[in-house]
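Removed: one protein chain of the complex. Kept in place: all other protein chains.
On to chain A.
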Amino acid sequence: MASTVPNPDSLGSNPGRHLAHIAKVLRLRQLSAMVLARLVCTSSTLQRKNIAAAGPEKYTQEFIKKQIEEFNIGKRHLANMMGEDPETFTQEGIDRAIAYLFPSGLFEKRARPVMKHPDEIFPKQRAVQWGEDGRPFHFLFYTGKQSYYSLMHCLRFIQLLERILALPYCSMEEEYIQRFRRALEVQSKKQKIEPLQYDENEVAFSTGEGRRKTATATTIVRDNGSGNITVNGVDYLHYFPVLQDREQLMFPFQFLDRLGKHDMECKVTGGGRSAQAGAIRLATARALLSFVTENEVESMRQAGLLTPDPRVKERQKPGQEGARRKFTWNKR
């Protein structure tokens, strides 16, 4: 594709004609590139290949090397033409030279003639990541982000960062490194434990509230008791005839080994049988927090006694009979 480059020494005789020849050579090169590209396009459309699937155009290393050689030679020619030193001819000089030699009236700056290093014109392509047998070179290739994971783990990046924080005088970099750290809060400190209250007879008591699925319960747990439980003024055995609900009432006491030591009085409204039992369980667990040590609070939390259950009845959607059930499918 490269036509013979005119000898720079023959510049002297007719610079104007030589200039026109240089311009023609350069434009020819641009044109031939465009023609080639168009040829490539037409040939592929003739053969009906999927152009989009082929991806961006691939340039071989030799092609790019040739382009770089031609660019350098052209740069020296330009320098000679402009009367400057070829060795110290910068890109700004090239731009000025092209703007002088090929004045263009086009408004779009990107459409004007340009002479740049081929690395800036031809898009950078990834070298092929695998060998001839199809086996990738990097051992972390299949993670998708091989350089990221290799940085993170092979160079022990995270360990390095943590070590930096352990050194003295780390306060300078601490702020920067903390930006990449996420603070994990210790969950047990989020529990609000109210202090014990004392009523007229110097007996310690504590209140708690709990909700489960539209049922709300408020309880008062008193110390020095014998395990009596009163729900809405009625004994728990009469209010909850089902064993499972009574087990739920006992759960917080049984977990803390305080079955016969407290008295409980509670009020429940709303919900159904099981929801009221769950609400009372949460309320008693919260009330018992004031009587109990920190480790026991943490074990209660890990047993699931202190989390309010977020499960509620799912709403019905329009076009369906229930939350999930659809109307009977009719063919006609």
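The rule is short, and it goes like this: a residue touches a chain if its C-beta (ideal position, glycine included) is under 8 Å from a C-beta of that chain, and two chains touch if they have at least 3 such contacts; residues count from 1.
One rule holds for everything that comes next: contacts and distances are computed from a predicted model.
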* One chain of this complex is missing from the view, so tell me which of "Small ribosomal subunit protein uS7m", "Dihydropyrimidinase-related protein 3", "Sorting nexin-7-like isoform X2" or "Elongator complex protein 5" is its UniProt name. => "Small ribosomal subunit protein uS7m"
* To do: Using the definition of touch stated at the top, determine which of A:E62, A:E185 or A:E200 touches the missing chain.
  => A:E185
* Considering the whole complex, which of A:Q159, A:Q254, A:T269 or A:Q316 touches the chain not shown? -> A:Q254
* To do: Determine and list the chain A residues touching the chain excluded from the picture.
  => 184-188, 242-244, 247-248, 250-251, 254-255, 274, 277-278, 282, 298-299, 301-305, 307-312, 324
